[in-house]
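Structure provided below as structure tokens; questions to follow.
With one protein chain held back, the other chains of the complex are shown just where they sit.
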Amino acid sequence: MANMSTHTQGLPPGDASRRDFLLYATTAVGVAGTAMALWPFINSMNPSADTLAMSTTEVDLSSVAEGQAITVTWRGKPVFIRHRTAAEIEEAKAVNIGDLRDPEADDKRVKKPQWLIVVGVCTHLGCIPLGQKAGDPRGEFGGWFCPCHGSQYDTSGRIRKGPAPLNLPVPAYTFLTDTTVRIG
Amino acid sequence: MMRKFLLSTMAAAFVAAATPALAAEKAELEHHNWSFQGVFGQYDKAQLRRGFQVFREICSNCHSMKLVAYRNLSALGFTEDEIKAIAAEKQVTDGPNDQGDMFQRPAKPSDHIVPPFPNDQAARVANNGALPPDLSLMTKAREGGPDYVYAILTGFVDAPAGFKVNDGMYYNQAFPGHQIAMPPPISDEAVTYADGTKATKEQIATDAAAFLNWAAEPELDTRHSLGLKVLGFLLVLTAMLYALKRKIWANVH
Partner (left out) sequence: MSGSQFNNKVIQWFDDRLPIFSMLQHSAVEYPTPRNLNYWWNFGSLAGLMLVIMILSGIFLAMAYTPNEALAFNSVERIMRDVNYGWLLRYMHMNGASFFFVCVYIHIFRGLYYGSYKAPREVLWWLGLVIYLTMMGTAFMGYCLPWGQLSFWGTTVITNLFSAIPVVGDAITTWLWGGFSVANPTLNRFFALHYLLPFVIFALVFLHVVALHTTKSNNPLGIDVKGPQDTIPFHPYYTIKDLFGIGVLLMVYLGVVFFLPNFFVEPTNYIPANPMVTPPHIVPEWYFLPFYAILRSVPDKLGGVIAMFGAIVIFFFLPWIDRSKVRSAKFRPIYKQLFWIFALVCVVLGYIGSQPPEGSMVPLGRVFSVAYFAFFPLLWLISKVEKPKPLPQSIAAPVLKGASVGHAAQPMEKA
């Protein structure tokens, strides 16, 4: 005898619809509450306060001579900082932007022409390109060469050849003094 | 009748069991009205800044606070630049650098508060063999919390006649066993408050205790305000569920 329809029939008219309304309202509130309760769990997997606190890196560039490059760690990834020579700057500027796979002018990618700062992670599948050390292959365009699948970057960190789709990304950075830069 | 008696006895026994360590052996702690107690309680930021000043000028000469980072001080209302300046007063060892050497550099906001001694042994040597405990969790790790901290800071009185205080120890009425290795750390005017508050011994002890409570429970403000919202929501939801339950069960009873 006991199921919902018989009970509903037993109630005065109007009561049933009031109960339906209450049912829908309670369900809505309950579902909303459950959804909100999930947020702390999900958000706990986002970067924590100590991780975020480490998200800027200050670098002293005074010891990096022209033509040299250093690699610093920023948010767990390598950042390439290259002190470019005049020839390298010239080469980067001379490229016809229309020919590029990911068209970007060199002066849009640097704040001071002699300092090129890019995230050193190949935009193809995340390997770290070669070209930082003196004996490294730098590819046909004098920038970087990714050993995984042969992507080649130029002296502005732009993709010129190989499977990678995009230029090496430029992180947010500011020069605090002439020779100190804060990345992030 | 019997059941009522048993129930009330059980209730009494439960309350007794649930109140840990009834103050039989220790003197009753004087209870303060902390701004952060109760469901609406929140920290008083001005008080926390005063407490931090006490910690910085007095406590931190011997005590570490390793779990708190300089960046956490933003919760006390310090600006980014102020925090940078506070952190930079201390040196930390970093490295190795490109030459393979460890080097000293000024602390950064992301560093944790630099301890006064490099390790526990050094701390003991400098403090007559006693190890000043880390203060990060002091109010959570002691029965009575901030009241206990206040009682210790203000508990230095003359030992009663006949009480033998060992060499290098001090009499403290709030400390278990009454002999403490810490010399009386504060007195009237031991600090000059930046905000102009009169620095009585009691004021200093209160502010320091409040600051230590923040160091142990920095989440308290969020916890209390979120808790009120959650309980309010649950009250509404439960009332609706109860109404629905009444309606659904209306013709079963």
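First chain written, first letter: the chains are A and B, and each begins at residue 1.
Please note the rule applied: a contact is a pair of C-beta atoms (placed from the backbone, for glycine too) under 8 Å apart; a residue touches a chain by one contact, two chains touch by 3 or more.
The shown structure was predicted, so the numbers you read here are calculated from the model rather than taken from an experiment.
Visitor: By the document's own contact criterion, which visible chains does the hidden chain reach in the full complex?
Guide: A, B
Visitor: Where the complex has a chain not shown, which of A:Asn46, A:Ser63, A:Asn96 or A:Thr177 is the residue touching it?
Guide: Of all options in A:Asn46, A:Ser63, A:Asn96 or A:Thr177, contact with the hidden chain holds for A:Asn46.
Visitor: At which residues does subunit A meet the chain that is not included here?
Guide: 1-4, 30, 39-41, 43-46, 48-51
Visitor: Hey, which subunit B residues sit against the chain that's not shown?
Guide: That gives, for subunit B, the contact residues 2-3, 6-7, 9-10, 13-14, 16-18, 20-21, 39, 67-68, 72, 136-137, 140-143, 216, 218-219, 223-224, 226-228, 230-231, 234-235, 237-238, 241-242, 244-245, 248-249, 252-253.
Here is the rule we use: only the chains that are shown with their structure count from here on.
Visitor: Calculate how many whole Å lie between the centre of subunit A and the centre of subunit B, each centre taken as the average of the chain's C-alpha atoms.
Guide: Distance between chain centres: 39 Å.
Visitor: Enumerate the contact residues on subunit B facing subunit A in the complex.
Guide: Checking each residue of subunit B against subunit A gives 69, 71, 109-110, 233-234, 236-237, 240-241, 243-244, 247-248, 250-252.
Visitor: If you look only at subunit A, which of its residues touch subunit B in the complex?
Guide: Within the complex, subunit A contacts subunit B at residues 2, 4, 7, 10-11, 15, 18-19, 22-23, 25-26, 29-30, 33, 49-50, 53-54.
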